[in-house]
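Got a structure here, written out as structure tokens. Questions coming.
All protein chains but one are shown in place.
In this document, chain identifiers A, B and C correspond to the written order of the chains, with residue numbering beginning at 1 in each.
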Amino acid sequence: MVIIMKPGHTRKELDRAIQEMEKSGVNVMISRGSETTILGAEGNAAGIDMEKMEALPGVERVMRVSEPYKKANRKYHPDDSVVEIAPGMTVGGKKLLVVAGPCSVESEAQITGVAQSVKDAGAQALRGGAFKPRTSPYAFQGMGYAGLDLLEKARVHTGLPVVTELMSTDDIGYFAEHVDVIQVGARNMQNFDLLKRLGKVDKPILLKRGLSATIEEWLMSAEYILAGGNERVILCERGVRTFESFTRNTLDLSAVLAVKKQSHLPVVVDPSHASGQAWMVERLSLAAIAAGADGLIIEVHNDPVRALCDGQQSITPDQFGTLMVKVGQIAACVGREV
Amino acid sequence: MVIIMKPGHTRKELDRAIQEMEKSGVNVMISRGSETTILGAEGNAAGIDMEKMEALPGVERVMRVSEPYKKANRKYHPDDSVVEIAPGMTVGGKKLLVVAGPCSVESEAQITGVAQSVKDAGAQALRGGAFKPRTSPYAFQGMGYAGLDLLEKARVHTGLPVVTELMSTDDIGYFAEHVDVIQVGARNMQNFDLLKRLGKVDKPILLKRGLSATIEEWLMSAEYILAGGNERVILCERGVRTFESFTRNTLDLSAVLAVKKQSHLPVVVDPSHASGQAWMVERLSLAAIAAGADGLIIEVHNDPVRALCDGQQSITPDQFGTLMVKVGQIAACVGREV
Amino acid sequence: MVIIMKPGHTRKELDRAIQEMEKSGVNVMISRGSETTILGAEGNAAGIDMEKMEALPGVERVMRVSEPYKKANRKYHPDDSVVEIAPGMTVGGKKLLVVAGPCSVESEAQITGVAQSVKDAGAQALRGGAFKPRTSPYAFQGMGYAGLDLLEKARVHTGLPVVTELMSTDDIGYFAEHVDVIQVGARNMQNFDLLKRLGKVDKPILLKRGLSATIEEWLMSAEYILAGGNERVILCERGVRTFESFTRNTLDLSAVLAVKKQSHLPVVVDPSHASGQAWMVERLSLAAIAAGADGLIIEVHNDPVRALCDGQQSITPDQFGTLMVKVGQIAACVGREV
Partner (left out) sequence: MVIIMKPGHTRKELDRAIQEMEKSGVNVMISRGSETTILGAEGNAAGIDMEKMEALPGVERVMRVSEPYKKANRKYHPDDSVVEIAPGMTVGGKKLLVVAGPCSVESEAQITGVAQSVKDAGAQALRGGAFKPRTSPYAFQGMGYAGLDLLEKARVHTGLPVVTELMSTDDIGYFAEHVDVIQVGARNMQNFDLLKRLGKVDKPILLKRGLSATIEEWLMSAEYILAGGNERVILCERGVRTFESFTRNTLDLSAVLAVKKQSHLPVVVDPSHASGQAWMVERLSLAAIAAGADGLIIEVHNDPVRALCDGQQSITPDQFGTLMVKVGQIAACVGREV
């Protein structure tokens, strides 16, 4: 942390600023010129409250030098985290993780059918929503617990681990027992109560980026989970909100690069929600792998036209099969494999 | 809802689209030209799933004509909603509601002191956080239940009703008993689980606009609460996220106008969080009232420099006193009163 | 400017960074701790190229402390600039400047008619486009020179000075002779060639904020004009682009406050383009004045329905009359007058 004092600050103001910094255990470096006084913190400045420093009299500006996240920070954990999501199945290593499945669980036939198809095409895990976050209270909200049961049946049938979204803290216990990867949706990325509790769960968490979350905020949300003791966090880029309306969101592939540089956590990409358009999914998947993503999460529906939600962004099992072949080729170019 | 069919669509595709619309009980108007076919829904189209229609073969484009919110819609509730927050105290009528208080409850002396000061200056309600949504898991998270106790003491002391943020569904019961207005923070605006439960609570809800929520999404979140049976929703504009970094957020006063036109719900403005800078609060408050806001929620701290959070955006009780006088003058110009 | 060196930087890298800073004539303050080295520039750091410093080996981070604009900076020009736009008519002082008129000049009857109406209602200057920046090459592009002639006729008829947009550097000479205030549109805010030439013109320039320009970029564009020698720059806030689509743009009234704090230049607000909706214009005008704007620029058309452009955001002369009365009342509350 670097603090610039206001020109003409008093001695008392300077002392107070220094004191405030020292309280957090850092060493304060003082640099006084004829007009300017600069204070630098040496040591772990993460404990200094920037907002508080900014409110001090005589302080012109407070600039953070180090990142506010620790456990998620690659500085203190240089190697890539490889997260196990099922016995022998991981994400973050050489092998990519591809998760596929419908927006919502709709029926046993549907979910086991799609599960089998995507497995045959090479998917390693099944996605499917039982509890759906919908903008409208009048839209289909998911099958709930019945949907979770059907996901388990699909798992029994295919052996695919199950990734599904948790919306209520009340359901954490059940999810921790019956689900393989617990997804936190974009709209809950800063539901801090939920994050804290997931820090205590012994299951990997797929943390989607918020609709307009900065990379730093996203890593801070991961930090909430890590700080609670759960080290199995998988990040998921799913597009951010911009002024552009052609696509549902704007897929931010440079965020994948940024996150991989700043953090050791694995990052997967969701091209289906990012674009909202089925015809874009294949190409965006290839781009994501070329950029360095550790995996993909893709909406696949056996009958997109009849899907209860997100039909327009779901691809068919056949299209998914073609996509997997191409993903494999791109992966080989960048030292990865499917 | 209006649907444009693709040029060259088949008869079967057209029939299917019509059928799908009729399922929702609307009357379908068909308009066929030599190249173009347009379908219009007459009646309540809110039940038609746009995404599903978009995924149908032969459909080029689906355009919504009516708003997706009903209970929040001024069309079906032309008069302004006047929400009572304490016996005889309302928001949404001629009289403005001004809520003031510190970011966080810190101690009994602090909260009762600030409460008394803002009351003396004309505030009608007290704000203060006991549970604080913080980006960092290492930042001060609020005093929790002890903070709620102190808020109640401040209420006993001053008579001011208390507005405070709820972060966990577990606490709903306690809040419903001990708090006057339950605040939903920006980061929880689309925490649908929380919204649904607040629909069952007999307390007014102050619903902050999400960090980058559209006006429609904001009203849909209000709709979740209203649909549950709780009609006492107060909206709060607190700035949206843009590329500009001079201010913490960008206060969107045209949203106040838009919401008042589209909905009957009262809207208050939070200039403290919107700007993040104490020196901007007075002028933005005046602008908000001039624009037509029904009230203000303002951070006031007796000692901003020592505040445990948000010191840089808190004004002092003295500054708040001056602000109230000026707000009164502007209010008079636009037919309102403090 | 503050520079943080990378941990483990070499002596040579440090020397080079210091040298590079000293080249620009600043005094370099060096602060070395056991792990951290911080360099601070004392003196005018505006000449140091941040990007260049960032590219130096051993440099971790470069942070600017002072603003990159000089002539536009209130630090070096503490008093408000009062810009004269016609003999005895100014903007930036106690008296507000209200400019009104149609989107486009359409005919002599139209422009003189509107000019007379807005003058009667209290407007001090006339706006009207002769050269129109249109997104589509097929849309009405303005009457061109014939339109300028009609504006001059309206000026003769009413005495109102004329504000109109310049689009081509070829026309600068003509504008400098025949127009009272030369407007630079939002889309040309960073047309640096145009800005440089306007620095050599002896006419006030109304510089609109770019569609998604930061406050700093906007002031830097003003700096281009000021640096050329033309000190009569008037800034115009007209909304920025966000994800919200209810309004055409999002009016940013905190930008008015920010600019007035950072700069001495006058700022006016254009509520018509900001909102794109006639019914919002009055309230946003009141809010702008309450926030501290030095004036307004408003689209008024005698027959909005028949307007060749922007009819949906134009108010009628009668509505403008009502608006002026209310603006006067709000102005009085904040120590201004119309």
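We adopt the following convention: a contact is a pair of C-beta atoms (placed from the backbone, for glycine too) under 8 Å apart; a residue touches a chain by one contact, two chains touch by 3 or more.
Quick caveat: nothing in here was measured; it's all calculated off a predicted structure.
In the full assembly, the chain not pictured is in contact with A, B, C, by the touch criterion defined above.
Looking at C:223, C:237 or C:252, the residue that reaches the missing chain in the full complex is C:223. Only one of the listed residues, B:183, B:242, B:262 or B:314, touches the absent chain: B:242. Within the complete assembly, B:61 is the residue of B:61, B:200 or B:306 that touches the hidden chain. Of the candidate positions A:10, A:107 or A:329, contact with the hidden chain is made by A:329. Against the chain not displayed here, chain B makes contact via residues 2, 4, 27, 29-36, 38, 40, 42-43, 60-61, 63, 65, 212, 241-243, 245. For chain A, the residues touching the chain absent from view are 212, 214-216, 240, 242-247, 250-255, 257-258, 261, 274-275, 279-280, 283-284, 286-292, 326, 329-330, 333-334.
As for the chain not pictured, it touches chain C at residues 46-47, 49, 51-52, 54-57, 68, 133-140, 167-170, 187-188, 190-193, 196, 210-212, 217, 220, 223-224, 227-228, 241, 304-305, 307-312, 314.
As a convention for this text, only the chains that are shown with their structure count from here on.
The touch graph of the protein chains shown is complete.
A straight line joining the Cα centres of chain B and chain C is 32 Å long.
If you average the Cα atoms of chain A and of chain B, the two centres end up 27 Å apart.
Computed centre separation for the pair chain A/chain C is 39 angstrom, with centres defined by C-alpha atoms.
Annotation for chain B: residues touching 2 or more other chains are 212.
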